[in-house]
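Attaching a single structure in structure tokens format; questions to follow.
One chain of protein is taken out of this complex; the other chains stay put.
After this line comes subunit A, so read on.
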């Protein structure tokens, strides 16, 4: 470092001075009380000022976005973790008109159901697929409960840090970003994420200072090593990068979520939505695309593969793969045509262990396709 000065002929190397927080600094909001916590280098607050700032942010978020109106029935999805419990306690402070919260537990199953769930997850060979499937099923469950009980809005407690990691891992899985404030892809039910402006650090401060209870439930990837799955790897990558470049999370979040259009807002009729994640299908891409390149590679590396460039599901009957009555279970090949790019990768190794409601939906979509083709041919 000292050598640089000699080369520059005495010009001093201007070092950016990072102020070292000392004790007894004043809160930057009220300027009176002594600060007890540091949000970001120079942002220091007293306890009550921090609480005010925290709640104000939520109020502003709900007000600006105009998706939730007072006296509306909203479902809060609470997993028991810090973020969702903070969301619950905050929402109670802001407005007491919201009803019902659900806990996503894993213990309330009957024996046959438990067996079916175990079979499903053991047929997914890799951790990535398991995590992906868990996420999808959880989403389906929450939607189902919302619809059953007549809720049109669901609130989820994802923090900014969690969303940034999810976004990046979505990109690496081949899924496009779909995590705006309000998620409209499910039609009648809207998913809202009021905690998305809070970093995980702020949420933790809040819950510690104001004694918000929380429960830690170990997930599929707890205590696994960094390379166990893509989701796990992404999380550790972003966390490490954040340590060296403190603006990483906010850059990813702000620029992507606010500039990129969610795939579901593109015109997508019911027939062309992915079976599992319900995003618009992205596998009808043009000839010069990454998807096409993967198909070509598969074709060129094997002998006598059936023509993979055909995508209409009705064709599977012609390929001689167990064609017969329409009462048969959809084969692996048929299911693939009803899924988006990344869901295809998830079920790659899985055969016929999907839950019955998904299989029923698949059959319905297949019949719809067949009818469509028949009408076109007439």
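What we mean here is this: a contact is a pair of C-beta atoms (placed from the backbone, for glycine too) under 8 Å apart; a residue touches a chain by one contact, two chains touch by 3 or more; residues count from 1.
Assume contacts and distances are computed from a predicted model.
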Listed names "Cytoplasmic tRNA 2-thiolation protein 1", "Signal peptidase complex subunit 3", "Regulator of G protein signaling 9b" or "Golgin subfamily A member 7", with the criterion being the UniProt name of the chain not displayed: "Cytoplasmic tRNA 2-thiolation protein 1"
Hidden partner chain, touching residue among A:65, A:122, A:149 or A:297: A:297
Selected residue (touches chain absent from view) among A:46, A:139, A:161 or A:229: A:229
Positions on subunit A where the hidden chain makes contact: 1, 4, 7-8, 11, 13-16, 126, 128, 167-168, 170-177, 226-227, 229-230, 233, 237, 241, 248, 251-252, 254-256, 258-261, 263, 266, 282, 285, 287-294, 296-298, 300-303, 341-342, 345
